[in-house]
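See structure below.
Only one protein chain is missing; all other protein chains are in place.
And then chain A:
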Amino acid sequence: MSPETRSGTKAAAAPAADVIHNIGYRNYDGPRLGRAYARRSLFSQSLRGAYGLGRSAKSKVLPMILLAVMCAPAVILVAVTITTQQEKLPVQYTRYAVLLQGVIGLFLAAQAPQSVSRDLRYKSVPLYFSRPIERVDYVVAKFAAMASALFMLTGVPLVILYIGALLAKLDFVDQTKGFAQGIVSVALLSLLFAGIGLVVAALTPRRGFGVAAVIAVLTISYGAVSTIQGIADTQGSTDVIPWLGLFSPITVIDGVQTAFLSASSSFPGGYGPSAGQGVVYVIVLLGLIAGAYGLLMRRYRKVGL
C-alpha cells in the first residue's frame, strides 16, 4: 500500500466530521496454497519434529540416540558377517525389529506424545482447524508422519543389513527376498505402532502421562502375553500359544510375518501361527490399524472445537 493512494482518497472526499475513513487495508490476493499444501506441511513438520529437526538441540538428543542404538547392531552384524565370511546373516531381516522392539517402543513413547499431546495442551488444535484443513487431514497427516518416522527407524537398519549382505557377496536373490519381506513387515509394524501410540497419546494433554501410557500399553501387553505363553509352553499346552499372541502388538506382527513372510517365530518354543491362524492375525492387524484411525477421528471430532 502506498501513502499516495491513502492521501488521494482522503483528498477526493472532503471529510465530514464523523466518517469512517478508508485507511487502505487490503485483502490478500496472492496465491492461496490450499488444503493439500497445508496437509503436506503438517506432515513434513510432524515427521521432522519426530527426529527433533527444527526443534531445540535438546529434543534432538533422544531420537538421534535411539536411531543410533537401532542401527548399531546392524552395523555390528554386517561387520561380523563380512570378517567371518558367513554364508548368511546371523539375524533374519524380519527378526531384527522384534529383537529391538524395546527401542522402537521408547521412540514411539517419546515422540507420539510430542506430536499430538502438545497441540492439545497448548490448545493449538483449533488453530490448525482455522486453516483450510479438515479433521481427516490432521489425523491422516499425523498418522502418516508417525508411521513414516517409525518406518525410517526400523527400515534404515534393514537397509544397512542388506547393503552389508550384498557387500559380503551373499546370494543376491535370497537376500533381496528377505529384505523385501523385512520391509513389508516393518511397514506393517510402523502403521500398527503409530496408530496405537497416537491413540493413547491423543487422550492426554500431559506429555509425561502420554509417554508412560504408551510404554505401558506396549510393555504390559507384551509382558503379559509372553509370560502366559512361556507358562503354556512349559505346561505343554502348545496349541494355545499362537492364539495368545493376538493380544500384544509386537506378537501380532511376529505372527503375521511367521505365517506369511517366512520368518521364524520368536514365540516360546517357536510355536508360531499356521497359515489359517495367520489369516486371523492379518485381520486383527488390519482391524487394529483401522480402529486406531477411527478412534483418532472420533477423538478429534470433539477436541477440534
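We adopt the following convention: a contact is a pair of C-beta atoms (placed from the backbone, for glycine too) under 8 Å apart; a residue touches a chain by one contact, two chains touch by 3 or more; residues count from 1.
Rule of thumb we're sticking to: contacts and distances are computed from a predicted model.
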{"item": "Protein name as given in UniProt for the chain not displayed, \"(2Fe-2S)-binding protein\", \"Acyl-CoA dehydrogenase\", \"Membrane protein\" or \"Biotin transporter\"", "value": "\"Membrane protein\""}
{"item": "Options A:Val98, A:Ala168, A:Ile215 or A:Ile241, residue touching the unrepresented chain", "value": "A:Ile215"}
{"item": "Where the unshown chain meets chain A, residue by residue", "value": "55-56, 58-59, 62, 102, 105-106, 109-110, 118, 121, 206-209, 211-213, 215-216, 219-220, 223-224, 227-228, 230-232, 234-235, 237"}
